[in-house]
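Report on one structure; see the data block that follows.
A single protein chain has been omitted; all remaining protein chains appear in their positions.
Chains: A, B and C, in written order; residue numbering restarts at 1 for each.
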Amino acid sequence: MSKPVCVIVGVGSGNGAAFSRKFAAKGYRVAMLARNIDYLKELEAEITDTQAYQYDVTEIDKAAEVFNRIESEMGMISVLVYNAGAGAFANIDDTTVESFQRAWEVNARGLLVVAKQVIPQMRKLEGGNIVIIGATASIKGGANFVPFASAKAAQRSLAQSMARYLDPEKIHVSYIIVDGVIDLERTRKAMPDKPDEYFISSDDLAESVFFLTQQPSSAWTFELDLRPFGEKW
Amino acid sequence: MSKPVCVIVGVGSGNGAAFSRKFAAKGYRVAMLARNIDYLKELEAEITDTQAYQYDVTEIDKAAEVFNRIESEMGMISVLVYNAGAGAFANIDDTTVESFQRAWEVNARGLLVVAKQVIPQMRKLEGGNIVIIGATASIKGGANFVPFASAKAAQRSLAQSMARYLDPEKIHVSYIIVDGVIDLERTRKAMPDKPDEYFISSDDLAESVFFLTQQPSSAWTFELDLRPFGEKW
Amino acid sequence: MSKPVCVIVGVGSGNGAAFSRKFAAKGYRVAMLARNIDYLKELEAEITDTQAYQYDVTEIDKAAEVFNRIESEMGMISVLVYNAGAGAFANIDDTTVESFQRAWEVNARGLLVVAKQVIPQMRKLEGGNIVIIGATASIKGGANFVPFASAKAAQRSLAQSMARYLDPEKIHVSYIIVDGVIDLERTRKAMPDKPDEYFISSDDLAESVFFLTQQPSSAWTFELDLRPFGEKW
Partner (left out) sequence: MSKPVCVIVGVGSGNGAAFSRKFAAKGYRVAMLARNIDYLKELEAEITDTQAYQYDVTEIDKAAEVFNRIESEMGMISVLVYNAGAGAFANIDDTTVESFQRAWEVNARGLLVVAKQVIPQMRKLEGGNIVIIGATASIKGGANFVPFASAKAAQRSLAQSMARYLDPEKIHVSYIIVDGVIDLERTRKAMPDKPDEYFISSDDLAESVFFLTQQPSSAWTFELDLRPFGEKW
């Protein structure tokens, strides 16, 4: 009845599903958001205490409606995990204005819009957690990562501004620098020769996401990196 | 007749005017771009070897036309200085989606669009220089800098990707971290109690912009910071 | 009988004691090292599964003997927490060569020497954890932090080199950027006007130290920052 509510934005079969399982197992009710409602409905059937909501982070006019529904159906949100993160990998010649803009809309603008929905609820709860799933590209603009890297840099900056502003209100904002490839059907197919240990398990990533939401308030982390033990960096 | 051509994007009475004077004095023909054509026309009359072009960096559909005109009227561009850099200073509560988007359009998307116009010309010339006027906000997301900082972070990432990709083609891309307040009528009025030495002179800034375009190719800089000698950092 | 062994280097009444309590409570046998053996003996009496060893990290010739004793008395080491961290705060005028050297000996050289003692044991165990307690000074050379900051920068670099080299051998090296003042009798006296929430609790810090040693190997952190929720940064 009074279980805290966690919202995961950007739920696919990898990170989002793992985060949903983790928070549900730890006593949260989980609102799962993604464009693909069919997959969310499958997850909802599979994981107790989860609820599916169709939401595309680029459709900013629909944010209020979705978050109002979550609040009225599940209660006020105390944890937000922002996992939306698509973006093209291309050099400047191959980067179109459209792909550049879309990556920014998903990673940066989408975070702004969603954060503005949940912050008032967290204030009412007198605290909360916002964890953003970032990437190494946020701190390194590689030659062939123009749309993704620029969007992730914009996202990380926004996360930092939010942390500096919201932490004193007991809303803990943190940013994870994922440095490696998530273990997915899609990534396995794209890199069939890589050994198991090349990939980051979403379940393992979920350990650190959850930990960040449990840190005692005299020792909060803004940023941590995560990579497989054998990753070259 | 065969003077090299430099384009300054974002010419106001501070940096843009100072850069125009500097490059003109050093033997370049300078195309000055800004929204406000009236002021550009004054500068054009004042500084030999300059030419005014009306251009708003958010109007991306007009870029090709303007840069084609510059090429046909002045010749191929060998130096681009990107000085467009507006952006609101606000915490996340006071940041509107519109102000967040506009800052990104001016600082990041505008640079992408302009760079894609000049790169083919620099390739034909077998070399060139792109200098971007950044800010400390590009590496620090302050609590009250949401639109500006996020946009500058996106810009810096794009600059880095371009440098890694274009430097090997002898197109030198560099980024200046301006860490301080430019000396302008407007900034003086806003901070009437600050001494002269609090402000960065645009003419002094122009020294480093010009130097970056002259570095020999075995020792190129991507990034440098610039601040008044007494600035706390 | 087969409890894993954790070594804490630099055990005073704050962090070191808290780390010792934490690892002992979590099923480790803990070797506590410090210059002041009297205090260690008190802790040893208080905390089950701990053992006191007198060791000054600047006396590099005694390292082998101490670590051999630990191995023979307690078994091979699977976790090292390096908490030695003294260093003067002074501008360059007030920094003596002696204070500069001593800070480096404690923070950087001491870590090298201790790491070289434990790495062979961790290799025999086919894995291990090394957590180094760093500080913001490691990434920012403040005007008045010459000995401490330079020593911490040297330490962080060494930690990074070790992580890159040892992680693939399943020895997880991580670095904590402590950004704030630890809650100690000494710091409370020095800053009597600060509220409780100004200080980092060593127990809270211990949560993150312990977590780092438990991360699954597909998602390891090298670096995280820790600060009180209200800290300005």
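Observations on the structure shown:
Keep in mind that, in the parts below, a contact is a pair of C-beta atoms (placed from the backbone, for glycine too) under 8 Å apart; a residue touches a chain by one contact, two chains touch by 3 or more.
Given the structure is predicted, the values throughout are model-derived calculations rather than measurements.
In the full complex, the chain left out of view touches B, C.
Interface note: of C:Lys22, C:Arg156 or C:Arg227, the residue touching the hidden chain in the full complex is C:Arg156. One of C:Ile119, C:Ile133, C:Ile182 or C:Ile200 touches the chain omitted from the figure, and that residue is C:Ile119.
Remark: the omitted chain is touched by one listed residue; of B:Glu46, B:Glu98, B:Glu126 or B:Asp204 this is B:Asp204. Contact residues of chain B toward the unshown chain are 164, 167-168, 170, 172, 183, 197, 199-201, 203-205, 207-208, 211, 215-233. By the touch definition given at the top, chain C reaches the unshown chain through residues 60, 91-93, 95, 97, 100-101, 104, 108-109, 112-113, 115-116, 119, 137-138, 140-146, 149-162, 164-166.
What we mean here is this: only the chains that are shown with their structure count from here on.
Contacts between chains trace an open chain of neighbours here, each touching only the next in line.
Across the structure, the highest number of inter-chain C-beta contacts is found for A-B. Chain A has its Cα centroid nearest to the centroid of all protein Cα atoms in the structure. Centre-to-centre separation between chain B and chain C, using Cα means, comes to 46 Å. Counting partner chains per residue, chain B shows two or more touched chains at no residue at all.
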